[in-house]
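A single protein chain has been omitted; all remaining protein chains appear in their positions.
Take a look at subunit A:
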Amino acid sequence: MSSNDLARGGRRGTARPDRAAWGFLLPFVALFLFVFVLPLGYAVYESLLKPIRSGPLGLGPATIGFAGLDNYTLALQQSDFLGSFGRVLLFGIVQVPVMLLLATVLALVLDTLSQRWAGILRAAYFLPYGVPGVIASILWGFLYVPGVSPLVDLLGRIGLAPDFLGYHGVLWSIANIVIWEFTGYNMLVIVAQLKSIPQELYEAARIDGASSWQTAVRIKLPLARPALVLTGVFSIIGTLQLFAEPLVIKPLTSSVTSAYTPNLAAYNEAFANNNIYLAAAESVILALVASVLSFGFLSLVNRKERGAR
């Protein structure tokens, strides 16, 4: 009773502490505006512009004019830019479930191990996440190139001749790099969620005679759901933003094109082709697709949750 009263009393004086709360929020809001809203607004602004050329052959001085939605029309007409979305979607449909399944299994296994072993293994699984994506791609690149790779050599000797960098295979070679990099990270998020499950639940389950398999499926998994949703959203966004891995692998194979992923397309448009306006439009389209997909995923999951209750 008394604790309830206390809680109510605390809630009653909300007006002033909220001002303090905004004070605490200020650093976040400032950074959010500066590194998120402002660049986003700038990209939208740039995407509505185009250069207006003058002089012989258009090589004279140029000014910037309003383009309307020209850049968006152009971006959506480019078959390889559209194709890049299909590619990352296919990538995500396969790679995200595989990675999350792996992360969940690892997390559940770690949760049942003794403290000492769990600590060592957790660190070991997490280690790849500490390797920057570019370095990871270089490492794996060496393992993919025939003639250099001991892996290709070994598989060749037992009669398999995998073409890791082939036209159809390279996407899954990249998926492998991403899984290697991020499984440990996602595992850690799930482990943290599992740690927060009250011990009483396990005790109750044990008293009720639940096997450790039943405990895992009936208690741990449902309660780890928020972590799975979170890692799911992060993975979807990460997939759409695939960039460093294909960029690093590109020099090794002609199968990775200049518009292999939406981000790579925008990058090449901006810095190789020097058309920042079109690149801005492509980036905005990518941001829209990413938000539609991640909010779509969230509402799908939430609706299911509500339905389950």
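Keep this in mind: contacts are C-beta pairs under 8 Å (C-beta built on N, C-alpha and C of every residue); 3 or more make two chains touch, one makes a residue touch a chain; residues count from 1.
Keep this in mind: contacts and distances are computed from a predicted model.
UniProt lists the omitted chain of the complex under the protein name "Extracellular solute-binding protein" (options: "Cytochrome B", "Transmembrane protein", "Extracellular solute-binding protein" or "Pyruvate dehydrogenase E1 component beta subunit"). Here the missing chain is touched by one residue of A:80, A:153, A:203 or A:305, and it is A:80. Of the options A:176, A:212 or A:257, the residue whose C-beta touches the omitted chain is A:257. One chain of the complex is left out; on subunit A, the residues touching it are 15, 18-19, 22, 29, 32-33, 37-38, 41-42, 45, 50-53, 55-64, 71, 74, 77-78, 80, 146-148, 166-168, 251, 253-255, 257-259, 268, 271-275, 278.
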